[in-house]
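The complex is shown incomplete by one protein chain, all other protein chains being positioned as in the whole.
Chains: A and B, in written order; residue numbering restarts at 1 for each.
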Amino acid sequence: MVTNFLLRALDRRTAIVLIAILGVGILLPVLNLATDPSSPFHVPTYVLTLLGKYLTYALLALAVDLVWGFCGILSLGHAAFFALGGYAMGMYLMRQIGDRGTYGNPLLPDFMVFLNWKELPWFWTGFDHFWFAAILVLLVPGILAFVFGWFAFRSRVTGVYLSIITQAMTYALLLAFFRNDMGFGGNNGLTDFKEILGFDIQADTTRGALFFASALALAAGFWICRAVIASKFGKVLVAVRDAESRTRFIGYRVEGYKLLVWTLSAMMAGVAGALYVPQIGIINPGEFAPANSIEAVIWVAVGGRGTLIGPIVGALLVSFGKTWFTSGMLAEYWLFVLGGLFVLVTLFLPKGVVGTFLARDRKKPAEKPIEDVVAPGAVGQAAE
Amino acid sequence: MTSTIEPVAHAKAKDSLLYLDGVSVSFDGFKALRGLSLVIEPGEMRAIIGPNGAGKTTMMDVITGKTKPDSGDVYFAGDTDLTRLDEAAIASLGIGRKFQKPTVFESHTVWDNIDLALAGDRKPFATLFHRTSQAEIARVEEILDTIRLTDKRDWLAANLSHGQKQWLEIGMLLAQEPKLLLVDEPAAGMTDAETAETAILLQEIARTKSVVVVEHDMTFVRDLGVKVTVLHEGSVLSEGSLDAASADPKVIEVYLGR
Partner (left out) sequence: MVDMIQRFKALLAILALVLVAAMPARADDLKPLVDGLGKNGYAALREAIGALAATGDPAVAPVLQALGAGDLYVRKSDRAVFAATKADGGFALKDPLTGADAGTAGSRDVEKIRVNNAVREAVTSALGSLTLMSADPAKRRAAAADVFRNSDPAQIPLIDQAISKETDAGIATTLQMARAAAVLKSDAPDAEKVAAIAALQAKGGRDVLAQLTAIEASAPDGAVKAAAQTAITSIQGTLKLWDGAQNILYGISLGSVLLLAAIGLAITFGVMGVINMAHGEMVMIGAYTTFVVQELIRNNMPWLFDWSLAISLPLAFLVAGLVGVLIERMVIRYLYGRPLETLLATWGVSLILQQAVRTWFGPNNREVGNPSWMSGAFELGNLTITYNRMWIVVFALVVFATLMLVLKRTPFGLQTRAVTQNRPMASSMGIRTPWVDALTFGLGSGIAGIAGVALSQIDNVSPNLGQGYIIDSFMVVVFGGVGNLWGTLVGAFTLGIANKFLEPYAGAVLGKILVLVFIILFIQKRPRGLFALKGRAVEA
């Protein structure tokens, strides 16, 4: 049933996007590993890591778009799911350090030794296994989203109210994770990772593999979203976005739909966070900051919500712009640019870059509902 | 909650399709409905008229579960207490509703609008893995034909004219295969030709289903030629044929007296 569900969504456009993402996922690590640093085709490792980070952002943006663009739920709390996935991965990476930490304690991570803890807290057990961490990467954000959504959707909290309580949720987690006695490293978070699955986390090959994994996750996320959107379920989501009460009056129990897509989206964000952490080498409570969630929203807005390629393009464009700005003399002006983006996009480009591009393409009334068309070379361009 | 239905109410409700008794609703102290009672028989078509603010839309809100009444009974098909169900459950029982302001899914095509309304399993996982069957396609085609939108099947609903949206909404109601249709001011904003066609459409529908139509337009109501209930300030003022109702001094007072 599931294969059927996925294959059905695999039309030509989807296939092209998937091949493009995976192609980049393979090509760049190969160019990094197989070419000489002096070669014009060489991709330096730091670029690879940077682009790997962008890919995880793109996955996060996709998750935000799935709920916002297609179901009208503007989440200002997706950074929370991203960070929780990141923490689950970070805990695994911490346990992998073993006795190579500063204090050489084989069982306890450094910060626990520092806090004079004698034994591992119960919620750290199991994280020495990769598979366990991998499951929790999905489960923790998923369960939080499910519980949160169950309450919120059942009592029909919608619109800005929902946005604000999602923001409050991530804010509460931010405060919680800052506390040392939560057992997640407090202010400093988790860092100084050494190995992942037994491979040196700094090695070029590992970096390449992580980059590929990020591309793979993005491709998988894209495909799943595509299948969801193409199904009748997806049409109900759009119906909810456009006219929620009408959807109820034709017999759909809207809260169930919202809950399912919300939880799926949170899990995608969790995976993105889990891939982000080993590439960046640190996870700290700052990732829960409400500003992060809103930044993810602006990626989607810039790219074009309600399209699937839009959030990917938006995340890459904005992140690329941010890196470019903040590394030069213009660093101080980045917030002006970002702030300006919020204002200008909402005022003048409500469909986003991709959405506007598509709308211009479509002169006659659509033959299909609003869909994503591959913006030619968009992925490759932004990634270079 | 396990409570037994009052035997009296039950007895009266038994043979009816829709049974409202003593329904009251207030908003911030303002009584929109005061002790409204109404019975619709299976297969009946009924027109509801009344001045603006009489509580017609509020009555539909109560029947479809959007608004919970402060007091009073609402039963469907004899013994189903509608006040305890939510909108989706009530819709699944077979009560379809057309809003006063046409609401269709603007960014879906005409086809998808009908497809979404088509009777079937409405659970999230069911729709996630749903595959459209030949029978469903045929049924959508048939409805498109009824509402005269076959050639617009691939248009986005947003691009339809006002009247076409009204029809699309009626088509969606048909697709739900309801036992009872609630239609709120279907002729509002239509041209005379469209209004006449709408009346014909509703009569066609009423051959197989019960229909409750709320309307202002007297010619339209006359075209329908059915029993009329006059609402005023949240309760029933008069009931009977249109001619009888128009002759009722109370009705004349309300319509002309102000």
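Just so it is clear, contacts are C-beta pairs under 8 Å (C-beta built on N, C-alpha and C of every residue); 3 or more make two chains touch, one makes a residue touch a chain.
Keep in mind that this is a model prediction, so the values were computed, not measured.
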Please identify which residue in A:Trp117, A:Phe178 or A:Phe199 touches the non-displayed chain. A:Phe178
Of A:Val238, A:Val297, A:Ala315 or A:Val353, the residue touching the omitted chain is A:Val297
Hey, which of A:Ile165, A:Ile201 or A:Leu216 is the one touching the hidden chain? A:Ile165
Candidates A:Thr125, A:Ser327 or A:Thr346 - the one touching the absent chain: A:Thr346
Contact footprint on subunit A, counting only the chain that is left out: 74, 148, 151-152, 154-157, 159-161, 163-165, 167-169, 171-172, 175-176, 178-179, 290, 294, 297-298, 301, 332-333, 335-336, 338-343, 345-347, 350
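In this section, only the chains that are shown with their structure count from here on.
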Averaging C-alpha coordinates per chain, one finds the centres of subunit A and subunit B separated by a number of Å equal to 44
Subunit B residues touching subunit A in their complex are 64, 66, 86-89, 91-92, 96-97, 99, 103-109, 112, 115-117, 122-125, 127-132, 154-156, 159, 172, 176
Given the complex with subunit B, which residues does subunit A contribute to the contact? 1, 4-5, 8, 228, 231-233, 235-236, 238-239, 241-243, 245-254, 256-257, 259-260, 306, 365-370
